[in-house]
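Left out: one protein chain. Kept in place: all the others.
Presenting chain A:
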């Protein structure tokens, strides 16, 4: 039983790997859903919703209005429950096929590896709806054959060399938070697939206080990076919503965006230098400078390359002193239109003076997650509603929308900017709605991702997707995409009205990033995932027809490949292809993303 021997061999390596924090994290995370094992929404014995665990501010709190909201919005009922299989069925997992010569070479490098089924399945997917659905109810057709854990740049060089020597396929794996099917293994891939897990390359190599830069290994996870930098009094300020789990290398490979980009910039603004290992060799620059004019910036081949060219190993990134003062805030607008108009104006006048401004279409969802204890807030909100209803007759409290704000910097400036924002907001019918509300919005950013797993238990499937769009088309795009979703649901036989809502999550000089949330109750539909995908595809078509982009920061992966030609033209696609052909002629990095 050759296979057994392999497993035995690997369990040895596993023990070594488990000593590292990366695999320890794997133990902490759900195998079939988002985030930490101990954090999730549940309905307690009284039938009230509750968020478990102590990791988040919402943890341990009872959410009295949540049940009603989920029932009303989706027509879901607590009686109709689906359950995920409790644990991975190892017998379903495709066998690991790795040739012995390669294993021998690999062992010689002393790099940890594993052929264990759970390790391989964990790295066979991201967090698209269909991927989670497969985990709960089925099995992937193709998964990595072996997982390797390099601990430094040199290890990666060795692995890539071996892969080239034996003609194997490498799929780099960072935090595993992809939502573009980027991590899925191509089914038709016949070669051994190596999942190259960067999680053990997680050290800050140096901090340069004079130039305010830090050189960091690419496998470090966002929250660890910020925590460790904070120890020296610094931060990067890069906070994507997935920052608890996603990695620096992943950010570079997908052109990530953080919620505080107004002050700190997106990943392309933060990166000073990148080192990447490719089948052709190592690509890097000769210096670490703020800007250089040496032809097209090779960083821009690397950023957004989604793992098709090589593995990012080390990144020099800008850092800033931890801000002296932080203040949350929020504004309520009578409707989405006024809110968008206000954000546009704020973006025009104040530009980079505030860290974050986000606009929710309606606070139905936020409201539903209102914890029992925050009674001051509750009465305030109710008061607000009354205010609007009495002051502006005909306004519907259900279409109110909320902007959440975050200011950072020195105290004086923060207070000054805060006042400026509120002054502008007043012009658009906005009313300051307190710090608490703003902080709640910030916290919700991280727990919202947990909602989907609860929905899945009650026949509700959903997803969010994003785009970027010029200011003048924001409202038209939002209206049309939402309408398209509702219509497609009807046409595809979805029996319950879907949730179809959106928010503005980033503002730029020339436009905004818009997020859509879409979920529906799939009771009565035999193939919900297929229906879901058709609708999401229609929604994307609609976005493109409305002048929106294919993606603002999620990337293309395999999920959105079909629109690449339309997005960047034939010639543009050819340019990328020729880079791929030069860098990786044998398609070692064969995850089939992007092109």
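To be clear about the criterion, a residue touches a chain if its C-beta (ideal position, glycine included) is under 8 Å from a C-beta of that chain, and two chains touch if they have at least 3 such contacts; residues count from 1.
Definition applied: contacts and distances are computed from a predicted model.
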item	value
Chain not displayed: protein name in its UniProt record ("Dihydroxyacetone phosphate acyltransferase", "Large ribosomal subunit protein mL43", "Cytosolic Fe-S cluster assembly factor NUBP2" or "DELLA protein")	"Dihydroxyacetone phosphate acyltransferase"
Among A:477, A:535 or A:594, residue touching the chain not depicted	A:477
Absent-chain contact - pick from A:152, A:544 or A:595	A:544
For chain A, the residues touching the chain missing from this view	472-473, 476-477, 479-480, 483-484, 544-547, 566
